[in-house]
Each structure stands twice: as C-alpha cells, then as structure tokens.
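Removed: one protein chain of the complex. Kept in place: all other protein chains.
Think of it as A, B and C in the order they're written, each chain with its own count starting at 1.
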Amino acid sequence: MPNPNTVETTFHVRYAETDQMGVVHHAAYVVWLEEGRSEWMRANGSSYARFEQDGLRMAVSEVNIRYRQAAFYDQKVTIRCWIEKVLSRQIKFGYKVVDAETHAILAEAYTKLIYVDEQGNVTQIPKKWRDFLGQPDR
Amino acid sequence: MPNPNTVETTFHVRYAETDQMGVVHHAAYVVWLEEGRSEWMRANGSSYARFEQDGLRMAVSEVNIRYRQAAFYDQKVTIRCWIEKVLSRQIKFGYKVVDAETHAILAEAYTKLIYVDEQGNVTQIPKKWRDFLGQPDR
Amino acid sequence: MPNPNTVETTFHVRYAETDQMGVVHHAAYVVWLEEGRSEWMRANGSSYARFEQDGLRMAVSEVNIRYRQAAFYDQKVTIRCWIEKVLSRQIKFGYKVVDAETHAILAEAYTKLIYVDEQGNVTQIPKKWRDFLGQPDR
Partner (left out) sequence: MPNPNTVETTFHVRYAETDQMGVVHHAAYVVWLEEGRSEWMRANGSSYARFEQDGLRMAVSEVNIRYRQAAFYDQKVTIRCWIEKVLSRQIKFGYKVVDAETHAILAEAYTKLIYVDEQGNVTQIPKKWRDFLGQPDR
C-alpha cells in the first residue's frame, strides 16, 4: 500500500513563470509538481537528495497535466502531492494544484517515474526505500 | 480534416536544459513541444504571433509526455509536430521528439489547447484560422 | 533616500534549477533576485502586481551577478534584497544570496530597472510609488 500521506507545499507564483498571455506558462507546473515530490520526501522525514546519495534516481517516464484554471503572478498556490502506486520498478505520484486560499483547483496531474541507477539503467528499489514510499501494490 | 503536414524543427540541446541527473530535465520537453507548434505555424505560412494579433490565444488544457530515452546536452534533437484533431473550440497536436541523426524516439506526446479571447474566455475559432489549421472533424 | 529595509525570502532549491554540473545553474539566480524584489514589495505592504495595475512596469536594464559559492538541490537559500538607489526614471536593487542556515554568501548582485508604461516607453515614477520606494537621491 502506498504511503497515504498527502503533502502540501505553498509558494507565490514567480514573475518569470508567466508568459505573454498574462498567466503562468504551462511548463512551470511541471517544475511545481517536482517541488511537490521534493516536499513529500521532506515532510515524510527524508529527502530526494538522500535518495540520490544512495546511488538511485527517479527518472520521469510520463507526465500528464490537465489545466483547469489559469494561475497568475503573485498568487499563492499550493501543490498537493501523494503517492498513487508503488511498483518494484516504478512509482506513480498524483497531484492537485490549488489556490492556497480559495482551494480552487488550478490543475490535476500525475507523473510516473522509474528507478534508475547512476548509469541510467532501470533498477529495482531497495527494501529501505520501498518501505519509506509504501508497500508495493500487488 | 486536420492539416496533414508534419513539420520538423531541429536544434541543439542547451546546457541550461540539463539537470544534475546529467540528462535533459523533463520540463524542457514542454518548451520544445511549444516550439514545435510555433514551427508548424511558420512552416505552413503563418505564425502564432499573427494568431495572437487577431485577438486569439491557444491555451494549453492538457499535456501528456511519455519519455522513451534520455536526451543529452549538445545533442541535435528534432521535434516532429502535427495536428491530430481540430474541433470548433479545441485543437490537439501530436509530437515525436527524435534524435536528429539516428531518428531514435526520445519522447512521444500530445497537447490539447482551447481557443480563448484576450479576456481569457473560451471562444470558437474563426473560419480563417479553422481553414488554416484544417477542417474540424465531425 | 531609498527605503532602508532589507527584506529576506527563503526557499528550497528546486531540482529543475540544477544542471549537469551538479549545482544550481547560474540563470536560476536571476529568477531568485526577481523573487527577492517581489518579496520586498510584499514585505513593505504592497506588491509588484499592484504596481502593474497602475499601468507601470519595471524593465530590467542591467543585471550583474558575482557567484561566490555553488548552491545545491534541496539547500535552503535566502535572498536578501534592498534598494540601493531611487532615481526619477530608474531604480537599483542590491542583493545577497546566502545559505539560510550558515549565512555563507553564495552570490552578490545588483539589478537596474527603468520605469516604463504599458506601451514600453520610459516614464517617470508617480509620487505615490516614489514615496513607497523611497525618496529619489539627489
């Protein structure tokens, strides 16, 4: 069973993240989701930096984002991140991007990541980290 | 029927597009796909800048990328971009990101975009642009 | 006399901000400085969004960054931002980027910005905003 915790991280939209449409550029959300994963690791007592120190990497194999409402410069946004599925070679995270105050949904997303070693080869996740992320689904 | 043209644009991977995994960061592809759309417009005799001058915008409503192989700094990559579907309020683009020389597939993707006016409201695409992008599918 | 307040904003380095050298890419600091300016406005009771609502823009005319030490993924960094000089057509901000815990200096920087109107023409800053930012130096 994946770790059931949903972790939130909140920050202001940066000016550089806007484009000439006057809203946040859609690529910025990809970076925000990643920061959501980083916060998930920290909030659960570890860090992705430590994951890398163990010679492991999580390489994104799929990203899917459905944009619901535009986000704007200076807006406080919250990234909600949780683990949807832990497999021996893959992990799937789910996300909601919401306005920090109204909780209006700005985007919904998931990303799939595979575990790779320092040479970039797909690898199985060690027990220590599997336990941290949650038991693999059968 | 959408315009059947597949348009290619080729460039070198920029150093800033890499991350500490030693490969291109997955958010960079979102920017590449967008540049693929820009080139599609140019190669077909117009430009997205002209689309905006007509008071129209294409706002991304969904992005989906499946990463097949890592891309590296200095590598020449080609973005292949085509239109999959034209609806009166939405357009869907398909993409392949390939190595410019070996044509190995690095990523496959699609994006859905809705037409909005300058106030950000969803709008129908004018005939002039619908004809340019291809006949709407029924 | 410019407003003497030095304002701090602190956040974790994002993974996307690293490059294959294993450290934060030097372009990320430019975005951080801008976020330092945004926080300066907020901490002093206004916001750059409100500045734009008044039909004004601050366009960067010069940026200078001297990098002292590398920054790393997941590190907590603090941007210290203050106003060095307010002229009728230009403003100069100073910055230090430091480690949030050790206060080791990672970078020192300044940016010059000119006031422009919505058409992009250089303009003088209205009294209301001049008072907010500090009296112009003579």
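Quick note on the criterion: a contact is a pair of C-beta atoms (placed from the backbone, for glycine too) under 8 Å apart; a residue touches a chain by one contact, two chains touch by 3 or more.
None of these values were measured; they are calculated from a predicted model.
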item	value
For the chain not depicted, the shown chains it touches	A, B, C
Options C:Arg57, C:Lys85 or C:Arg130, residue touching the unrepresented chain	C:Arg57
Hidden-chain contact residue, picked from the options A:His25, A:Arg42 or A:Arg130	A:His25
Contact residue for the chain not shown (choose from B:Thr6, B:Ser38 or B:Thr123)	B:Ser38
Those residues of chain C which, in the complete complex, touch the missing chain	20-23, 26-27, 30-31, 34, 52, 57, 59-67, 70, 120
Touch residues of chain B, complete complex, unshown partner	11-12, 14-16, 30-31, 34-35, 38-39, 42, 47-49, 72-74
Where the unshown chain meets chain A, residue by residue	15-16, 18-23, 25, 27, 73
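Here, only the chains that are shown with their structure count from here on.
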item	value
Superposition rotation for chain A onto chain C, Cα-based, multiple of 5°	180
Copies chain B and chain A - interface residue numbers shared by over half, same or different	same
Chain centre separation (chain A, chain C; CA means) in Å	28
Sequence positions of chain C contacting 2 or more other chains	15-16, 73
